[in-house]
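Structure provided below as structure tokens; questions to follow.
With one protein chain removed, the remaining protein chains of the complex are shown where they sit.
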Amino acid sequence: MRLALLLAALALLGPFMSEYGLKLASEALILGLYAMAFNLLFRQAGLLSFGQAAFFGLGAYAMALLTQKAEWPFLATLPASLLVSALGALIIGFFSIRLTRIYFTMLTLAFAQLLYAIAHKWYAFTGGDNGITDLRPPGLLGESLPFYYLVLLAFALAVIFLAALEGSPFGYALRALRDNRARAEAVGIDSFRHLLLAFVISGGLSGLAGFLQGALQRSVFPDYLFWTRSAEAILSTILGGSGFFLGPAVGASAFLLLRVVVQAKTEYWPFFLGVLLLLMVLFFPRGLTGLALGLIKWPTEVRRDASGG
Amino acid sequence: MDIGFYLLQLLTGLAYASTLFLLSVGLSLIFGAMGIVNFAHGSFYMLGAYLFYAFTRGQVEGFWGGLLSVLASGLVIGALVERLLIRPIYARPEEHQILLTYALLLILEDAVRFFFGAAYRSFPMPEAFSSPLFILGSPFPSYYLFLIGLAALFALLLWGFLYRTRLGVWIRAATQDREMLEALGVNVPLLYTAVFGLGIALAALGGAALLPLQAATPGMAVDAVISAFIVVVIGGLGSVWGALLGAVLIGLLQAFGILLLPEWAMVFPFGLMALVLLLRPWGLLGRPPAVRT
Amino acid sequence: MRRVLGLVLAVWVGLWILALSLGPVRAQGQQPIKVGALFILSGNFAGYGKSGSQGAQLAAEEINARGGVLGRPIQLVVVDDQGNPEVGVREARRLILQEKVDFLFGIDSSSVALAVAPLTDEYKIPLVVTHAATPTLTEQCRPYVFRTSNNARMDAWAAAALAATLPVKRWANIGPDYEFGRVSWQDFITRLKQLRPDVEVVSEQWPRFGSTDYASFITALMRARPEGVFSTLWAGDMVIFARQAKQFGFFNQVKYFVNPVGAALEVLAPLGKETPEGLLVSARYWFLYPNTERNRAFVEAYRKRFGEYPSYNAEEAYAGLHMLARAVEKAKSTQAEAVRRAFEADGGLVYDAPEGRKRMRPEDHQVFEGLVWGYTKHTPDYPFAILDRLRIIPANDTAYPTQCKR
Partner (left out) sequence: MTLLVAENIYRSFQGFMALAGVSLRVEEGSFHALVGPNGAGKTTLFNVITGRLAPDRGRVFFQGREITGWPTPRVARLGLAVSFQRAQPFVSMTLLEAVALARVGYQGKTFQLFTPLRHLVEVLEEARWALSKVGLDGAAQRRVSELPLGDLKRLDVAMALVARPKLLLLDEPLAGLSRAERRQMVEFIRGLLRQEGVTLLFTEHDTEAVLALADRITVLHQGQVLAEGIPEEIRQNAEVRKAFLGGAA
């Protein structure tokens, strides 16, 4: 219920926001969706993936290449982006999921960097570091408000899907595997297939975020695949509080806003961002959401529900 | 078939390997002993380069003194960082360590740019190494031989330290069983401070030792940490010999790879890392994680 | 204590969300002409961005000192695009929509320039590029994108024109492995083969852009025994490569080392007295050329203001802003279409910059200018190497035909 309230509020806020506010809000929602996709793997299945940029980039490049080279209409490339990034996740997941802990994290990083190098070097096909530009969606979706509603719709559908998934047998199976893999397998839950499906879903949603970001930015570059993009998903999730359902989305918008706000003020924005992250880790491990809930003292019932109890 | 050239290429490969080893051995030591994933490792490598420049003020006479002072200050800085920032989050899950060290990366990059400015800082070549050695007729810089020697020396010193001293035994034991160590009355927190300090000192020394051949740039930390991770993952997280093997493999891969496939120099390290992770995830010389019954 | 810290944090962030989303605050009083400048102010290339922003700042101060443009002062808003295309687009939008700038300006990285360029069509805000060198930007022939400095193809053609005069048949390349490095080599060698069909390529080396070890590449190059080496290594890469190559005696064996971006002060200053002599290098501007009153005045003003010699990036930004001011005065308006016509009118706007005459080609808004090359040489009165035996390549030798394709 709280979710619907929030989405409705965001929808109503649309027309009142300035052009720049719409662009910022769209990007915040896109990065929020991207962080939520990461948290599906991280919180539900306990997998710390450092390669989400691979799927974010695949989704963006699928859209860019199909619209630029194959003249596909913009929205027609949406299913293609989801498919390509999900397929990428299937292949990378197939190899990575067998590994555990830091080795899984490192292999996903290696795969993402391999894709970055390929996008960077395959100049003829991807345009290399010149990237692919002029990706403004034609017609209505090229305007800020309609595009904001497209992003909000995508965000809403993804978040509702993730909320449903969390309460579904599949969501419980993932958490069972995370809590105790041996016990989960002993009750008939096949760890490889469940984790791989979670990896593919997370990959597809990250691809969706990449698709939207490419359209918002009007261009796609190898940077979409670089490891700092994967780090962004992790930072947003922890900043927002990975223990809370909407934590990553809160973290993503806070992370984006802080970068924009602090960067507008000083050339040494990384320093201030670093200090803030340091404070968060040391004093507010439960993230901004944990902090906010602590401050506002919501009735415990809501808090229990918020943490996907 | 000119043997001379291939020998030369081998030496350049080993030279690059020695720079990679000096950069990454500290990371492997810290992860091995403490299980800490230190994303700021490259920043301490950068800090070492800039501190070396500051201590010697770019004067070539300060070379040897500069190296020692960087090693010492690296130890102190490492110990302080461990004591103040890393200790509170031992019990915390992995991603908190990643976030904290990433925050350190951001802070250090800007601190260096604030104090040293954005220009590239380099250091003149000490005369002892200014004339190249001639190997089968082609010149090979003596400073590279110094680096290869330094890397080999450190590999031996670390090996001796880890396998032949009581402190070393404790450090290796810390990887397997921290509780057992505490049971034996070892002051583990102090041990961790020492290990982290040593790891950072090695990184700082690596940065300093490379300055005569390279240049300190404000953005070098991000690139260095990726190279360090690749070396350590290939060699095996936590194994000092693994870091050496990983460094040598990448060094030789670049030295000879560019003869066959000059186009693909950029992809070699990641390709090798992915291959190793697929075939032997815990690295060539790493130990498989304790199999959970 | 933790609660208070948290509360402060939350309120602070909330305030900003409100400020950003509800719209800009309108500056009152005489409407300044706002120019949003994007430069790289962090990371490996912060040096280039800093000198660029300083050059633009000096120009703005000069313009305002003489009463501004159309009676309105120029207000320069400098932001850090970090050389990242996404940040570039986000910051450009903030400048356009939030700061309500009239023009976008500067941009060091080619990928950022290509990412920001489409916004000029979308928001009808002209962009004056002063550093990014990708020829692709010129080929796009966008109505509101203007480049007041030469692009990489012109440098390559100039290098080829020079190389053709050298007694060299065996050529090799070592360049950074990305578009700038690749395209420059392609343009150079194709153009050189047209001028000297007898040349041959003996080796191509492609180190990763930003790599810190060139030993293996140097030995591989030296083995091929090239007489001439073309390179577009720049920034830290060039500094590191030069130092390592010197150790290998590379510069004794290779007679001619040709680098169109090697004469940047960001490279020569850190190398100082260690710069090998006899390198045939160029940059878009060399502060000791031309020996005119105009140039000496600029160098002196820049040095007095910032305590360092102006690098090519500083002069190009300085000249770019002045040229933009000239166009606005001619157009008598800051409106995009008027400014475009002003740039294109009567054969293209001409401006006498410290480095010499710049003429904007109307078809693709690319400035053509003479390029200065020289051989590095150490002298007692400068802490770094200066250019000796200057070779000037006139503008029409580098003016390749217009190729608009998008």
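Every chain is named by a letter (A, B and C) in the order it is written, and numbering of its residues begins at 1.
Note that in this section a contact is a pair of C-beta atoms (placed from the backbone, for glycine too) under 8 Å apart; a residue touches a chain by one contact, two chains touch by 3 or more.
This structure is a prediction, so every number in the text was calculated from the model and none was measured.
Novice: Considering the full assembly, with which of the depicted chains is the omitted chain in contact?
Specialist: In the entire complex, chains touched by the missing one are A.
Novice: Which of A:Arg2, A:Lys69 or A:Arg183 touches the chain that is not shown?
Specialist: Result: among the candidates, A:Arg183 touches the missing chain.
Novice: Touching the absent chain: which residues on chain A qualify?
Specialist: Answer for chain A: residues 161, 164-165, 167-173, 175-176, 178-180, 182-191, 194, 197, 309 touch the chain left out.
Basically, only the chains that are shown with their structure count from here on.
Novice: Once you find the CA centre of chain A and the CA centre of chain C, what distance in Å lies between them?
Specialist: Taking the mean C-alpha position of each chain, the two centres sit 35 Å apart.
Novice: What whole-number Å value describes the gap between the mean CA coordinates of chain A and chain B?
Specialist: That pair's centroid distance is 32 Å.
Novice: Spell out, as numbers or ranges, the residues of chain B touching 2 or more other chains.
Specialist: Those would be 109-110, 113, 222, 263, 266.
Novice: So which bits of chain C are touching at least two other chains?
Specialist: If we look for residues of chain C contacting two or more partner chains, we find 41-42, 177.
Novice: Inside the complex, what are the residues of chain C that reach chain A?
Specialist: Where chain C meets chain A, its residues are 2-3, 5-7, 9-10, 13, 16-17, 20-24, 41-42, 79-80, 84-86, 89-91, 93-94, 97-98, 110-111, 114-115, 117-119, 122, 134, 136, 177-179, 182, 406.
Novice: Show which residues of chain B lie in contact with chain A when the two form their complex.
Specialist: 31, 37, 85, 88-89, 92, 94-96, 98-100, 102-107, 109-111, 113-114, 222, 226, 229, 233, 237, 263-264, 266-267, 270-271, 273-274, 277-278, 281-282, 289, 292
Novice: Which residues of chain A touch chain B once you look at their complex with the stated criterion?
Specialist: Interface residues on chain A, with respect to chain B: 42, 48, 95, 98-103, 105-107, 109-111, 113-114, 117-118, 120-121, 181-182, 227-228, 231, 234-235, 237-239, 242, 268, 270-271, 273-278, 280-282, 285.
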